[in-house]
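A single protein chain has been omitted from the complex, and every remaining protein chain is retained in its original position.
In order of appearance the chains are A, B, C and D, and numbering begins at 1 in each one.
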Amino acid sequence: MLGLDKKDTTLLIVVAVLALFAPFILNPFPTGSAMAQFNAGYPDLMQRFVIFGIFAIGFNILFGLTGYLSFGHAAFLGVGSYAAVWMFKLLGYNVVPGIILSVIVAGIFALVIGYISLRRSGIYFSILTLAFAQMSFAMAYSVLTPITNGETGLQVYSSDTPIFQSATDPTVPHLFGLVMRETYTMKAGAWSFDFNYGYYLCAIILLVAFYISIRIFRSPFGLMLRAVKSNQQRMNYTGLSARPYTLAAFVISGMYAGLAGGLLASMDPLAGAERMQWTASGEVVLMTILGGAGTLIGPILGAGFIKYFENIFSKINETTLHGWFSWLPDPIEDPLVWLLEHFVGGGWSLTLGALFMLVVIFLPGGLVEGGQRLGRMVRGKAKKTEPDTGKSAATSHPAE
Amino acid sequence: MDDIILQILNGLDKGSAYALIALGLTLIFGTLGVVNFAHGALFMIGAFCAVTLQKLLSFERIEVSATEKTAWGTPLEIRTPYAELWFGHDFGAALIDWSVPLAILFSIPIMLVIGYVMERGLIKHFYKRPHADQILVTFGLAIVLQELIKHYYGANPIPTPAPSVFRGSFDFGALVGFDPGSVIYPYWRMVYFAFSAVIIGAVFAFLQFTTFGMVVRAGMADRETVGLLGINIDRRFTIMFGLAAAVAGLAGVMYTPINSPNYHMGMDFLVLSFVVVVVGGMGSLPGAVLAGFLLGILESFASYSPIKVFFEEWLFLPSIDQIIIYLVAIIILLTRPRGLMGRKGVMED
Amino acid sequence: FTNEPTGNSVTLGFNVPQTGPYADEGMDELRAFQLAVEHLNAGGGCLDTFSSKALKGNGILGKEVKFVTGDTQTKSDAARASAKSMIEKDGAIMISGGSSSGVAVAVQGLCQEAGIIFMAGLTHSNDTTGKDKKANGFRHFFNAYMSGAALAPVLKNAYGTDRKAYHLTADYTWGWTQQESIQAATEAIGWQTVNNVLTPLAATDFSAYIAPVLNSGADVLILNHYGGNMVNSLTQAVQFGLRDKQANGKNFEVVVPLYSELMAKGAGSNIKGVFGSTNWSWTLQDAGTQAFVKAFGAKYGFPPSNAAQTCYAQTLLYADAVERAGSFNPCAVVEALEGFEFDGLGNGPTLYRAEDHQCFKDVLVMKGKESPANEYDALEVVEITPRAQVEYAPDHPMFAGGDLGQCNPGA
Amino acid sequence: MGILEVKNVNKRFGGLQALSNVNLSVAENTVHAIIGPNGAGKSTLLNVLVGKLIPDTGSVMFDGQSVLGRAPYEINQMGISRVFQTPEIFGDLTVMENMMIPCFAKRDGAFELNALTTVGRQSDIVDRAEQMLIDMKMIDKRHMHAASMSRGDKRRLEIGMCLSQQPRLLLLDEPTAGMARADTNNTIDLLKQIKAERDITIAIIEHDMHVVFSLAERITVLAQGTPLVEDTPDKIKGHPKVREAYLGESA
Partner (left out) sequence: MNVKPDFSQHANQAATAPAFLSIWDLHAYYGESYIVQGVSFNVHEGEILALLGRNGAGKTSTLRAIARLGNPELRHGEVWLDHQPLHTMSSFQAAQAGLGLVPEDRRIISGLTVEENLKLAQIAPPIGWSVERVYELFPRLGERRKQEGVTLSGGEQQMLAIARALCRDIKVLLLDEPYEGLAPVIVDEIEKTLITIKELGITTVIVEQNAVRALELSDRAVILDTGSVVFDGTATEVLENEDLRAEYLAI
């Protein structure tokens, strides 16, 4: 289907189903129940899942395929956000020009930074990208305040006079009148599910982005990128110039980042400088590695994992814990709550850090590897009698 | 002129900190081939060794007053440090006063043990894994370490002053013939610079002139072959890791009077240390030290307001002090492919 | 309106930094919020001293008060994300908290769009109730202008009118407004401004900025820094012996316009004798303060910070406004709060000004204590600057450019 | 006038004169062997030819055009392919993918952004790569991870990759080193066959005299950076200086 082989089609369908039914899947617990804390199916977080998924997918096109580890990708995210908010300020709240411009601006920005940084490889490249991003961040925070509104963040003021904003248009981001923040809440017994326009716009864009990324992975271009990662020397002596390939990958992934930035701004029309800080760049690196660099679906999983912890675990507090364990006798409840408290609320990053370690120690290859192992365990039972044919096992599909 | 000297002096101590952290980072990288994102955390732990010792020394006996109450309604507590109770008032107070230098002795075994445990327990399993995995696991570790420190010590900086004799500042100007008071420089920063010079020298001598150093250098190049020659390279690498941890820790201990330590100081330094290591050139110890001092001094100069103004007005480069390190890093990396003194083929792919 | 409480409880959202450099401050705010919720549900604390007697200690409008918490990480993105989750997922009707102006402005904007009331926590930038003011947002905390206005007379008394000031300023919006305010205030008493140097937000070592101060001809150093920046720059200024120096025949002095208890603790003995301002102090003797400090001390064993106090006050003020309005509708609450005069929460008689939603009340000028009795006693009140002295017109140039807009009740 | 003309090439590494005044002319459609002691500068000369090193002085002309100053990929696009002394292949890719890459380079040139087509559907490329694998007797290893092959296999793969580009000049640096005898013979046969089928010039460095003498039409002996003699294989075999300095008694 769509020019994909069977396996990739299945993967695409799985992602599509997950994305379209996310409001159900992510809200498995009845509202008001003790476990409702773990529900992630509210518009903002669902949007973040897919937006950061897009960001990570794009990052993976560069890192997963070419092995070039950019430590400055957040700069493109930030630039994309600024571009989109400026479109709201100048043209009006329709998200289309904002999203288009964010992709274009990020692409140009990536072209410039990539052109310079790609003169070096390995860690030298990483540090060059880091340096550019940190410079962008520092300037956005201070001297570029007229453009970026500094620490406060760029936003649309009522004193702005967008050209195409008519009196009847909504004064929040919308897609031809479809307001991004509007949510239809479906109640089904104790459960409730949120269907948000903005989320579905993001989800559809994610599917397109994911589809394009599959195509890139399977294309001759993708093959060349993997060749770059594997042996640049051989590539050069085979008559291929590695630079344009890596630059193209860099720009494409920069455009993905810009798209993510534009979508962030479209869901929530504010762009802050800290989106460009190295911690933000580091986050997408972690997402990709955690999910499984070089795999198709890994980055999406990684993005979901980190955002889930950031948003769900950070909100659990002592009172919530007491709520859960109130059925226990006090002498057990209090120490238990005391212990767990360290891992939730302000301690969410402790949990995340520990999970990073556990995942990477026990699942080299990231969450995807975990999934594969699980799959193998299930399937392995059936095939157990088959003899191990040795060498054939050495075959691997690096781009699964 | 006096301002220039002042800025150089200022750059030296900042450079010392960069150089010390970067030294350990390259050492671990060079010997073990591990990108250690937890190295900043080791620096931070070193600093908290000083905090801990200070706390231990000023551990107080608490007598709860039966009658008096505090302004916020809890019973009044009368606190006396045990150190003063046991060792007499003066000596006890002196111990507390000297807690930072004493923490050097206190921290060395602690850092060695932490380094040892870290290497044996975790890093060891990542030698053959891709750098990306190493980054993830050490980053996770760094988060865990700093969160633990945060749980225990809070997020707020904790003042850890230098011994009172070092608290003043030295009048450099008078010494070299400028107006008295025109170039003054805190004593403790001089101590810090001297201290790091000694440490850096010692590490270099150790690696260059001892057999152990030769083995480690050989192991950096090819650990498998060194093993084939009957040498237990793993054990030596563990020692190197402990050493690198100790260097980072000592850098942290001595840094506390300059900046009150807090739990995220490691992360603050980490990124810059990486820049320093890379600008110095991967795999090169002298490169790391050189780049550390170079960037420290440049940073110091860029903060000097006439220079800031110059860049702003003439070169249209505003807030040069915020971007100088990165700008210089970019220029150096573009003109010298492997940084200042990098070895070929190290981390280039 | 958005998140109208339907059951027998109402949920408030407390959005404070739990990770990052301001985590301790955030924790203190959270303690205050918890206390406020207890008092709202069961009475006690400042409910007894508050001039408005609408609150009965039976929740708000008879509904039990519940709360959810979030982590702002002191990043506007993260703060907005966690505020959104409280609004979208937990149905919070009001958001409060925060420990930085960037975050406050970002969350205030969000609440305006979502139709939720925002009761700002610690935010000191003029912009929060200046060019970024929003109809749904309210600030109890004082601001940079007020710091300047309160400090200037004290500085004049202590250091005279013939002074040359050198400013180090954190290079972002709050730093700039702080610097602008204090410069205007000190120039008004006759001081000269020698130089203003912007320092990077990420700087940890300020020695390169401090060293040139020595030979600049200045005799006062004003540190427009907050948080870790302030701890470090002050510590280093002392290390460089600035405070032992003579310049222009006078003792060299350092001023820190905005103090906080936690920062004072971090800077340790370096703050001795240094002037600054705070919104409030637990050492005040009025009944409101006493009631709050007693309650807080009894629960947690130490006195509250001024960040905690502002959060506590904001929660009570919100609840009270709902009671008086008889509705949770944000527009009704806005109406109840605008122009509201009250007393009994500390700081004496206070006005929530309708034009910009800024509270006007007494401001405290503080000084680092020479010999603190305990670790919570680092600062002493030098002067309680009366409210009249720190008032300004709503269209003051430092606050110009914004527009409250219309209150937004949301869906 | 040969297809490859090397004139007065000098190259120094620090204190070492790796190449001094090298003159070499390779005639079109011949197999030209370069032999010489270890460290004579053979690989260095090859590096100069493919643009990996830039000589200090001298000129290198391929088919009337200078190769100096061109990037390696440009030189390759001119029609020069090289097999390295230590196998340079795409270790992370499968054997089949390894073989397809040069085919793409041949068809599409140095860069082509064909990001939305699928590799498997490029039937011309697939066919060509498969044919080449069959020719190299490696078709059964097509799904193997290239890095996990033994060294001999890696080298054969690399030769195949170079051949699949149909270069006009093929540079082979010890192509059969570490290769089993059978495979060495296969390789010799393959090279001979290719030589017979199409126009190709081959320059080969080899220490295995069996290979050299079965293939070469002319031989240049390099010693300490300078050509010692250049002649036909028979003459070289009997050359006393070459015997002493290089071949030894066993040749």
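Definition applied: a residue touches a chain if its C-beta (ideal position, glycine included) is under 8 Å from a C-beta of that chain, and two chains touch if they have at least 3 such contacts.
Worth saying up front: this structure is predicted, and the values here are computed from it rather than measured.
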item	value
Candidates B:Leu76, B:Ala174, B:Ala197 or B:Val215 - the one touching the absent chain	B:Val215
Candidate in contact with the missing chain, chosen from B:Gly88, B:Gly227 or B:Pro306	B:Gly227
Contact footprint on chain D, counting only the chain that is left out	36-39, 85-86, 148-153, 174, 177-185, 207, 209, 245-251
Touch list for chain B against the chain that is not drawn	128, 211, 214-215, 217-218, 220-222, 224-233
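Assume only the chains that are shown with their structure count from here on.
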item	value
Identity of the chain that, by mean CA position, is farthest from chain A	D
For chain B, residues that touch 2 or more chains besides their own	319, 322
Residues of chain D whose C-beta touches two or more other chains	none
All touching chain pairs, where touch follows the definition stated at the start	A-B, A-C, A-D, B-C
Residues on chain A engaged by chain C in the complex (per definition of touch)	39, 42-45, 48, 138, 141-142, 145, 150-153, 155, 157-159, 172, 181, 183, 194, 264, 268, 270, 272, 274-275, 310-311, 314-315, 317, 319, 345-346, 348-349
List of chain B residues in touch with chain C within their complex	2-3, 6-7, 9-11, 13-14, 70-74, 150, 154-159, 161, 167-169, 181-182, 184-186, 188-189, 257-260, 262, 264-265, 268, 299-301, 303-305, 308, 319, 321-322
Partner chain A, residues of chain B touching it in the complex	35, 122, 125, 129, 131-133, 135-137, 139-144, 147-148, 151, 271, 274-275, 278-279, 282, 318-319, 322-323, 325-327, 329-330, 333-334, 337-339, 342, 347-349
